[in-house]
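Please find one structure pasted underneath; my questions will follow.
Here the complex is missing a single protein chain, while all its other protein chains stay put.
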Amino acid sequence: MAQPATPLTIDAQSAEDPVLSHKPENRVWKKFRHHRSAMLGGILVAFFILLAVFAPLLPIPDPLATDWGAVRKAPSMAHWLGTDDLGRDVLSRLIWGAQASLLAGVVSVAIAVSLGVPLGILAGYFGGWTDAVISRCTEALLAAPFLILAIALAAFLGPSLTNAMIAIGISATPVFVRLTRGQVLSVAAEDYVDSARAIGLPTHRILSRYIFPNVLPPVLVQATLTVATAIIAEASLSFLGLGQQPPAPSWGSMLNTAKNFLTQAPWMALWPGIAIFLVVLGFNLLGDGLRDALDPREQ
Amino acid sequence: ADLRIALQSDADVLDPDQSRTFVGRIVYTSMCDKLVDITPDLEFTPQLATEWTFSEDGKQLTLKLREDVVFHDGTPFDAEAVAANIDRSQNMEASRRKSELSSIVGTEVLGSHEIRFDLASADATLLAQLADRAGMMVSPTAAAEAGADFGLNPVCSGPYKFKERVAQDRIVLEKFADYYNADEFNFDTVTYLPIPDTTVRLANLQSGDIDLIERLAATDLEQAESDAGIQVESAVSLGYQGITFNVNNGEKGDNPWGNDKRLRQAFSYALDRAAINQVVFNGAFAEGNQSFPPNSPWYSTDFPVPARDIEKAKALLAEAGYPDGIDLEVQVPNTTVPLQLMQVVQSMVSEAGIRVSLTSKEFATLLADQSAGDYTASQIGWSGRVDPDGNIHQFMTTDGGINDSKFSNAEVDTLLDRARTSNDQAVRKESYNAARAILNDEQPIVYVYHQTWIWALDDAIKGFTPYPDGMIRLAGVTKDEG
Amino acid sequence: MQRLKLVHSDSSPNDVLLEVSDFSLRFKGAQKDLISHVSFSVKAGQTVCIVGESGCGKSVTSLAMMGLLPEGAAEIHGGGITFDGRHYDLKDQKALREFRGSRMTMIFQEPMTSLNPSFRIGDQIAEAVQCHGAHTAEEARARALAMLVRVGIPAPEKRMREYPHQLSGGMRQRVMIAMALVNDPALLIADEPTTALDVTIQAQILDLIRDLQAETNMGTIMITHDLGVVAEIADTVAVMYAGTVVEAGPAEQIFNDPQHPYTIGLMSSIPKLTGPRGRLATVPGMVPTAENMPDGCRFATRCPFAQDICKTDPKPQSFGNGHVAACHFAPLDTHFEACA
Amino acid sequence: MLSFIMRRLLIAIPTIFLISIFVFALQKLLPGDPVLAMAGEERDPEVLEYLREKYRLNDPIPVQYFTWVGNALRGDLGISLRTNQPVLELIGQKLPVTIQLATMAMIFALVIGIPAGILSAVKKGSVTDYVANVVALSGLSIPNFWLGIMLILLVSVKWQLLPASGYVPLSEDPIRSITVMLMPAFVLGTALAATLMRHTRSAMLGVLSSDYVRTARAKGLVERRVILKHAFRNALAPIVTLTALLFGELIAGAVLTEQIFTIPGFGKLVVDAVFNRDYAVVQGIVLVTAVGFIVMNLLADVAYVLLNPRLRKQ
Partner (left out) sequence: MTQDLILQATALKKYFETGSSFTGKSSVRAVDDVSLDIARGETFAIVGESGCGKSTMARLLMRLLSPTDGQVTFDGQDVSNLKGKELKALRRDMQFIFQDPFSSLNPRMAVGSLVGEPLETHFPEMSKQQRRTKVAELLGLVGLRAEHAERYPHEFSGGQRQRIGIARALASSPKLIIGDEPVSALDVSVQAQVINLLSDLRDDLGLTLIVIAHDLAVIRHMSDRVAVMYLGKIVEQGPVDTIFSQPRHPYTRALLSAIPVAEHGRDRDRITLDGDMPSPANPPSGCSFHTRCPFAQDKCKTDVPALRDTATVAGHTAACHFFDDIAAAHPDAVVADSRPATEAAQSRFDLYQDAMRNGVTPKVRQQQ
């Protein structure tokens, strides 16, 4: 049994097929590119990313410049989207706030996914003690109030946007663990997982190539949804001293401030709300596109 | 009929000796009578005590008490009860009133309704304390029975008695039929509901779910005034808001801002207090630069609210060695108004070259950091006391309990102590003015504004009187039905 | 193009149960038709067997008859079906639903994935009964049970309460069969219904189908690779290759007088039960994919007899009794001779 | 199955311990002095010391913890530092409110989210699908406070249809109790509905192309039954997971919504408790929410097994 196996060599009718010489085009990518809503989502997300990146180059007023004479002014030619409670230009703050908000949204989701999905897979696939430990820890994390977690993190990691993202990421992790675990349970019972074992795939390959792709759809959905929650959560963290500190803008904190002026200055809530909606829409469309592209059955 | 009052937050424990929140005092106003009360002009007026006299040396205070008063549990109110209450406030372990009554060294029941307090030294603040929680009389029988749990079912002698409480939901009082002045009170029950969000508070008033709200946001004034169904009342508060600098509190006190008063002066000059008031409070609040609001008799007219002077601020900075400006980190409570305020301040002082960075903290952290001296500057205020001493002594004297900047100046200590122990208004006033001269130079606290209490009421409510202490007194208040 | 039509000469149009005419289909994105101009018909009480190369489109065709191809995956052009004397457009799901499951039922090729993993098999069968009305839940279960007995599932009452994953491959297949037969359909499409069954049960199932044909005059389309089964039950046989019917006719003639080279190749590959066990004959080469499908005769790329003319569509030639073959050279022996 | 549940309930005990240690430690790590927060503006040093003694804050942290555990085991969860009310009583007051709100919100979420998700999966790519998605995502992006205040302004202030606030216990006046909760439940429900809708859609898309759905169609089932029974049932796993988690989260409290509609639920309580460093209250609530999450997760796990017979052998 120790002797090395030699690959089987039997000449077949078709080894010289032209198909072999050209590199197979990546079907997923191709499908993705041709996916209508994915492209729309991509454009939306790209638009906001560009805004965030090029904010300093755009001919817009200083987002921090206050104007005592133009406090809470409705949209006008001078201020397209109006001004806020301190007379700052809302459009400019929206654009400058894109960076913090997108980062908060994307990075914290990335943290949650990269923690939650592997843990969920381990728990679901191995069961037993692994599952018990991971699941109980998840429950502990779930039960601990977000606020306490956030304040503690703020105190120990110090106030920064990165730490806010970590806090949001950690608190969003349990959902991914649970979601993944639940999905793994049913996927692991499939025949094709047995077939992978029969082939002798090492466990990590089974996890990464058989289990992971098949648990991905709900994870994708949850991830794209969590972007919204994370953007909004960033604001509550900045209030706790984590995250973007005033006066630097972020959409969440713009919304938070707007809360007090809903009746007098509705636009203050409207624009950041729309921005968050569009970004979330963009990510969700992208997610749908990815989901469809990854599902070979989808036309 | 039921009167529904929306408060900004939920009260804490309902025991006058243990409680500490502002909203708690609002509830007590209808539930627990005090020995003395105040008028809207801050004059003392009889409540449970009909008369009071200080001895010549100010070391004895004799009170004559009402004779027609019973507590909600039927216990009669008399001099013994007062003595028991003073004892409770001073000696119950959980009491938060100890320092307020620390000048009383003994009580002497002179008759069934007459009592004398013996003081260690003259105490000008005592009457003011008796006009607040320290002067609230609780039923001695109930208090003895309940001990520290008294707050779960408080028994006082006010016009309304405690009915029920659901934490964070409501506190219900019902009319106390045996109240000596029961006719003046026109509601069967009074319900206090905590509604933290100002917009929602107003909306509840507009929808008719609530009859009266306290602390309407200044920015909502216009809207409330334009609503025909709503009336607005206001009174400038006794408190102040400002920025406390760490002058000498621990290691962090050793910083340019703590060491060089010129920087703090520059900071003050860089502020446009009127603009702040306009931007953040729609002009509804009062600008300020002292521990008392400008309309207070204790306000020192020698130092009027300064106009903004950027040049002077810059000059001071340059003089202090910072011609290119200087950084300053300010901690701010994480609520809307302070954040708004500080962003305006930040923007204003930046024109003078002061680069402020803000750190918002939730209040408990902020407080802990502040008292531990772990800060450079902190945006914080004081809710105010009837007696001027309450607004200044504990902050500015070397051993002051709340002196978080650890400002220490022997002369100020002497002046403020003198003001505290004199019953002569003129002496007191003079002392405060003299202290102000020093403090205005030192600026350990840069005062910015004085809040205005704004109440919004349903049009049907009649007879409401605004008080500078922010309390809601229900005597004579009625509601038109229909 | 070739239009092979498979109808018995003696058939009167009245008892034709299903008629497929000129059915073509291509998958989205493909350049060429996968199924090209397929026509055939089934009479009541008759069994039509479809045999052919694996991957030639048998399952796709039968799924299309039922309107069960994944939506949007394939586009159907031409043709339509006439079933029960009524014409149906295969794109009209609503119309197809009229007979699906009651008058026309299907046994799917993949018994594992075709059973709902989360329902007990008894419920799955009973549901098929109940959804066509007329039966109470009780009756439906009784019928389901009776059907499970007929397909030879041991301990059927117990099995009714089991889930698909608890059954062996053959049992699942029998559950599928039971589900398809439980409503006494007028037409049964059976896609390799007995592949997972051992020969004794296979025989039992074939008997069952025959019985039902006798009882209810059911027509049957049977797709199978087992030419033994074909020999046993087929009335007519259609041989498919690469999406076309290359030869069709009465079973006897197909077995005893095969005409199309593909049919001949197929028959010579059958392993024998007796006699010497040499190397098996095969049809060498591979079916072209839909993209590289040659013009003309689709078998030409693998046909040892192919000539230039095969690049044109062969005209179907008739050999009596409805036996037709689409080959330019049929019958072969008149065009070619063996080497000396 | 019963033994599985029993086993899980047994594990719940150490889990709750773990959680209580975790939260306790976390609280102790928080900056801010509870006593300072409680002493009031005056911060009388004598009072501070008294409070420290009384709440044993001078003890070493493990001692504090075990004191708490000891009392908790005897059914005494301590008293609120802020209001002196026993924590158990506080929980008793809030729990029914929270559960009522959570249940109503969940009903809204399920009733809106799941059908919408199914519909948009079935009609994938159609206008219905797009509209459903846009509505769902706006439901998710609209902050609760905005929706809440707008609803109050419209429904209560302008149209005077529903009361803006004023919680009434279910036992006191069921109709009014439900009426008052309608708006907050709706506000909470919309965001959850969006989540459920998106997950339902995705799961349904995965299932709709499966062979057994084809079989169901082949049986002649009406499309509705194919989708609702055969497809939906197999798409339920992620929906169940989420419903359980979301319900748990609802029990842990929905601060903003509770605040806007002045509903005395856990959310407000826990936030105030955290801000005031009211340890006993936080611990008590965490205990309850932990039990909530454990039970919900257990239910979800049971549901997996019920939904997927292949998991039953374990």
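Quick notes on this one:
Per-chain numbering from 1; labels A, B, C and D assigned in written order.
Keep in mind that, in the parts below, a residue touches a chain if its C-beta (ideal position, glycine included) is under 8 Å from a C-beta of that chain, and two chains touch if they have at least 3 such contacts.
What you are looking at is a predicted structure, and each value in this text was computed from that prediction instead of being measured.
Considering C:Glu19, C:Asp33 or C:Glu53, the position touching the chain not shown turns out to be C:Glu53 (whole complex). Within the full complex, the residue among C:His77, C:Lys158 or C:Lys311 touching the omitted chain is C:Lys158.
The chain not shown here touches subunit A at positions 1-2, 5-8, 10-15, 17, 19-20, 24, 27, 190-192, 194-202, 205, 209-210, 213-214, 294-297.
Residues of subunit C in touch with the missing chain: 27, 51-60, 109-113, 152-155, 158-159, 161-162, 166-171, 173-174, 191-192, 195-203, 206, 225-232, 251-252, 255-259, 261, 264-275, 277, 279-284, 286, 289, 304-305, 307, 309, 331-339.
By definition in this document, only the chains that are shown with their structure count from here on.
Looking at subunit B and subunit D, the chains in contact with each of them are A.
Taking the mean of each chain's C-alpha atoms, the chain whose centre lies closest to the overall C-alpha mean is D.
Rounded to whole angstrom, the centroid-to-centroid distance between subunit B and subunit C, based on C-alpha atoms, equals 91 Å. Computed centre separation for the pair subunit A/subunit B is 47 angstrom, with centres defined by C-alpha atoms. For subunit C, residues that reach two or more other chains under the stated contact definition are 70, 165. Residues of subunit A in contact with at least two other chains: 151, 155, 189, 259, 262-263, 297.
For subunit A in complex with subunit D, the touching residues are 127, 132, 135-137, 139-140, 142-145, 147-149, 151-152, 155-156, 174-175, 178-179, 182-183, 185-186, 189, 217-218, 220-222, 224-225, 228-229, 232, 255, 259, 262-263, 269, 273, 276-277, 280-281, 284, 291, 295, 297-298. Partner subunit D is touched in their complex by these residues of subunit B: 10-15, 18-21, 93-96, 98-100, 148-149, 151-152, 166-170, 193-197, 199-200, 203-204, 206-210, 362-369, 371, 382-383, 394, 401-402. Of all residues in subunit D, only 209-212, 214-223, 225, 230, 233-234, 307-310 touch subunit C in the complex they form.
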